[in-house]
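Here the structure comes first, spelled out in structure tokens, and everything after it is commentary.
Apart from one protein chain that is not included, each protein chain of the complex appears where it belongs.
For reference, chains read A, B, C, D and E in written order, and residue numbers begin at 1 within each chain.
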Amino acid sequence: MSRPDRRLASELRPVRIQRRVLRGVPGSVIIETGHTRVLCTASVTDEVPAWRAGRGTGWLTAEYDMLPASTGQRRERNRGGRLDGRTQEIQRLVGRCLRAVVDLDALGERTIWIDCDVLQADGGTRTAAITGAYVAFRDAVDWARRNLGLSGDPVCGQVAGVSVGIVEGQPRLDLCYEEDSAADVDLNVAMLDDGRFVEVQGTAERRAFTSRELDRMVRMAASGIRQLHAIQRRALSSGRTLRGRRRRR
Amino acid sequence: MSRPDRRLASELRPVRIQRRVLRGVPGSVIIETGHTRVLCTASVTDEVPAWRAGRGTGWLTAEYDMLPASTGQRRERNRGGRLDGRTQEIQRLVGRCLRAVVDLDALGERTIWIDCDVLQADGGTRTAAITGAYVAFRDAVDWARRNLGLSGDPVCGQVAGVSVGIVEGQPRLDLCYEEDSAADVDLNVAMLDDGRFVEVQGTAERRAFTSRELDRMVRMAASGIRQLHAIQRRALSSGRTLRGRRRRR
Amino acid sequence: MSRPDRRLASELRPVRIQRRVLRGVPGSVIIETGHTRVLCTASVTDEVPAWRAGRGTGWLTAEYDMLPASTGQRRERNRGGRLDGRTQEIQRLVGRCLRAVVDLDALGERTIWIDCDVLQADGGTRTAAITGAYVAFRDAVDWARRNLGLSGDPVCGQVAGVSVGIVEGQPRLDLCYEEDSAADVDLNVAMLDDGRFVEVQGTAERRAFTSRELDRMVRMAASGIRQLHAIQRRALSSGRTLRGRRRRR
Amino acid sequence: MSRPDRRLASELRPVRIQRRVLRGVPGSVIIETGHTRVLCTASVTDEVPAWRAGRGTGWLTAEYDMLPASTGQRRERNRGGRLDGRTQEIQRLVGRCLRAVVDLDALGERTIWIDCDVLQADGGTRTAAITGAYVAFRDAVDWARRNLGLSGDPVCGQVAGVSVGIVEGQPRLDLCYEEDSAADVDLNVAMLDDGRFVEVQGTAERRAFTSRELDRMVRMAASGIRQLHAIQRRALSSGRTLRGRRRRR
Amino acid sequence: MSRPDRRLASELRPVRIQRRVLRGVPGSVIIETGHTRVLCTASVTDEVPAWRAGRGTGWLTAEYDMLPASTGQRRERNRGGRLDGRTQEIQRLVGRCLRAVVDLDALGERTIWIDCDVLQADGGTRTAAITGAYVAFRDAVDWARRNLGLSGDPVCGQVAGVSVGIVEGQPRLDLCYEEDSAADVDLNVAMLDDGRFVEVQGTAERRAFTSRELDRMVRMAASGIRQLHAIQRRALSSGRTLRGRRRRR
Partner (left out) sequence: MSRPDRRLASELRPVRIQRRVLRGVPGSVIIETGHTRVLCTASVTDEVPAWRAGRGTGWLTAEYDMLPASTGQRRERNRGGRLDGRTQEIQRLVGRCLRAVVDLDALGERTIWIDCDVLQADGGTRTAAITGAYVAFRDAVDWARRNLGLSGDPVCGQVAGVSVGIVEGQPRLDLCYEEDSAADVDLNVAMLDDGRFVEVQGTAERRAFTSRELDRMVRMAASGIRQLHAIQRRALSSGRTLRGRRRRR
């Protein structure tokens, strides 16, 4: 019943958040959680989609994709005109999570584009994307305040995400791919720094789950996300790359 | 703080499940929950997708769509080659829920196609689709046992779904469109007849939600789904159309 | 040489037109001709396509589709970005027929959207769509006069359609699917209430047809359509659903 | 009431059919009717579509398109993945007309591809395509008999097409673009050399038409097509290009 | 080592440029080089693409395609929504070459559309397209000066193109298809009448090439293009079709 990398059931993988990885991009972050590595960028444009124009309010949208080699086995690109369902689902999730921490009125008629591109996939890419995107977003907003005359701060919260699963009957935090493939139940959670939830998505992969299991998984996720919030804050408070320590609890 | 149709916070809308609404289709159901009306069909083909062929096991897949006039305002058809994200998300949800109650090995190399087409939309179409699709699915399996020589019963559970939301600070069961548009939080739940969950999807629409609110909403959903299970069973035990009574609790 | 349902060669199937089947839609009709069942809706928007804008005149357009289970065997949805030819042909036909009875100048800069979705297909879906769409269209125009301040009446005629075929050497009115599949010749006709034709489309399916056969089929169609006009009128004059009697001639 | 080119109401435009216009193509024809010019080719492949394979029988299919400059005003190419409805309608029509004169069993498991590309459009392109395609098809079948060991003759009839319209109250044969744009009624007819019809497609463009007008237009079309049959035969009997004489009647 | 048509290594195929082949099109040319035949048209519209609007300057764009039968074996049309790479590459090349000889400011806010459609392909279609398109373009500009009030002459050079290849170790000018298929190296060159190059595209098809071979091929191309410039000029100075003589050098 031990985990592939010998972590405790309630232990996160090592997390590392590198900021400013691309020149000339308002926010650009590489987040690593274990072997999962996601490039998250935040760009700002002076327009909103046509259906929101003229209201003096902004917009935030997100796109997610995986590079073809990110899974080891080559994966076809999303080029056929029809986006696969998983990709679409994830980018909608990321968009909702980030919109939960932005005051669109304070943003003015601007759009923030979040792009999350998975360089290497080892489980948990969607929640790593949320966690990394927040940092890129925070940087992009600061850039817009310095460079686009954005006054006030449209950032109204801090968000991070993590996955929990039931593997071999046991709830485990932050599954790697090997565990994810064997999980009976899969739960993705995004939470604010005030402890309130933005998304709770639990799915029976191999078997259904009880109310008690749901409760236990949600608590495990919340505890993991609190650690991720701290890692985000440290990354943002430092000019340098920060490596999140493993923390046993 | 009263609801538009004066229901109690924990009260379902009237539910009606009509079976055998189309001739020559193994399973065909119209489910009405309040003004929401969804046509759910289940068809059976003697093939599985190429990527599953040759394993002696079956497949179940679902598609969801809304007729153009179903929302009152005309809505463009999904014909442009790119399925909108909401549609794709919902049909993936319906597929997962129904796969949770089918033993694909017992099905043999056959595919069950679930099609959920919304005739009229007044909130809760995705959970109505799950609830109705189960009945069509059950009928289609029985048809296949009589007509395709399917032996044994691949149905291994009963599933239904319902939505819950927080509106004006109050958790409410089975939102209609007017409430849905005003909801702060939106939760969709699918549950088996043994009380275990298949899907729990909670989303902050206007504000984040606490762990306690999540818990309360999940319990409200579970109670509603138990009633839906009973309505499904009565529909299936009768040759006739059944109208679910309002039940106050 | 008798017909599958023992009708006379020149006899229509039973026709039933239900109005107001969807709440909040200006015109919504379910037309049944035998086992064929088509949902026809008419919606009104306050815009015209860009290529017609600014002329003070309106537009009417139609879409047609079949629900996946409508044919018994599951049929793939038109989602691939490329509409199949038959669908496109039919929706163009329906559009032309309805435009023949609307005065677009009297409509003003509005668009009427006709949507015909086949719930169950048993032959003659395209002509049932025309016949049902007229009733939905008439209702939608009346709605627009009451609710959008449309003055005058842009409806300038009444249109209905029917199919005729040559089966086993014999011209027959209103083919069901079984006959349609065996027909040598197929003719679809749409006609106004003044007896003039809007569309006459005759096609050699298995063998070519003589001028005399064409003439005979056209007359048989005209006679059937006169009955359909009466059924449309009765449906419109009543608040209730009307069932068209079989009428032998 | 005289026609733009001073023809009689029942007179065809000058017709010219050039054979063997492309090297190395089994059948290749340029047909000119007045200023309308269509390149029609017939190619033969040793396969049939997957859905017809293994029956020992052949297939014939047709595609139609207009070159961008063919209408004088540049017209966008059909490249967007969605074929426009008119193009699809016409190529289906051409395919049906040619399938009416081929014995697919005698063809064996081969496909004949008809391609009709409008070089210059001045009305009547769809019927010119039918008339020209027949000649290319006849040549391609003869080529296949000489080169692919096709025994017997799968050609079982001769087909040509023409348009008729009602312009300024008068039925006229073979409309040019100027007349076509002003026509109240438009009728396209394809007929075999035994006088039987393959397609009769009459449409009210500006006003509906009576049974008597239909009859008159159909007879006018039949007379024109008999002349086209003669021109096709002369083109085929000669190695050289033939120019169809104007013939007054 | 002799060429299939016994030409000298440095000899062009016979070239023929027919102007005014389509009525009502500002510029329309059929260019034949050997058996290769390309229809080149130039149309003028009074708009520029949105991304160039409002600058008072014009645009020129080109499209290229092959008719399905042009290669002898039937080739699928570019209709699937995804243009094949070769087609896209060629039309970008043709566009760049023609933009090299137009002063877009002098053109005003107009677009020139170049369309090159290969009627018959026997090698060298892309360079024939460039050479023919120049003549159509020149005619279209003159037409616009006469008919659209374009003042001044936006044509600022003369461009033509030719291919060279290394076949059996020998550089050869203007490859036909048979040679092209066997070529080790393939070079396409477009050059102005002042001897300067617009495009030089050399590709190793079967083996890489030395600097010396490149040099020799470029010189051979330049000599061929000078002859094409003369043929273009003669075509333009005559009202009639001109046939380019073979010229041995």
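Just so it is clear, a residue touches a chain if its C-beta (ideal position, glycine included) is under 8 Å from a C-beta of that chain, and two chains touch if they have at least 3 such contacts.
On a predicted model such as this, the values are computed, not experimentally measured, just so you know.
Q: Looking beyond the chains shown, say which of A:119, A:148 or A:182 touches the absent one.
A: Residue touching the absent chain, from the options given: A:119.
Q: Please pick, from E:100, E:183 or E:220, the residue that touches the omitted chain in the full complex.
A: E:100
Q: Going by the contact rule already stated, which one of E:122, E:139, E:174 or E:199 would touch the omitted chain in the full complex?
A: Going through E:122, E:139, E:174 or E:199 one by one, E:199 is the residue touching the chain not shown.
Q: For chain A, which residues touch the unseen chain?
A: Considering the whole complex, chain A reaches the absent chain at 22-25, 28, 35, 39, 41, 43, 45, 63, 65, 67-70, 72-74, 77-83, 113, 115, 117, 119-120.
Q: What chain E residues would touch the chain not displayed?
A: With respect to the unshown chain, the touching residues of chain E are 81-83, 85, 88-89, 91-92, 96, 100, 157, 191-192, 194-204, 207-211, 214-215, 218-219, 222.
By definition in this document, only the chains that are shown with their structure count from here on.
Q: Could you check if the interface between copies chain B and chain C is built from the same residues on both sides, meaning over half shared, or from different ones?
A: Over half shared, hence same.
Q: Quick one: chain A and chain D, Cα centre-to-centre, how many Å?
A: Roughly 60 Å, centre to centre.
Q: Using Cα averages as centroids, what's the distance between chain C and chain E in whole Å?
A: Spacing between the chain centres: roughly 52 Å.
Q: If you look at chain B, which of its residues touch at least two other chains?
A: Residues 80-83 of chain B each touch two or more of the other chains.
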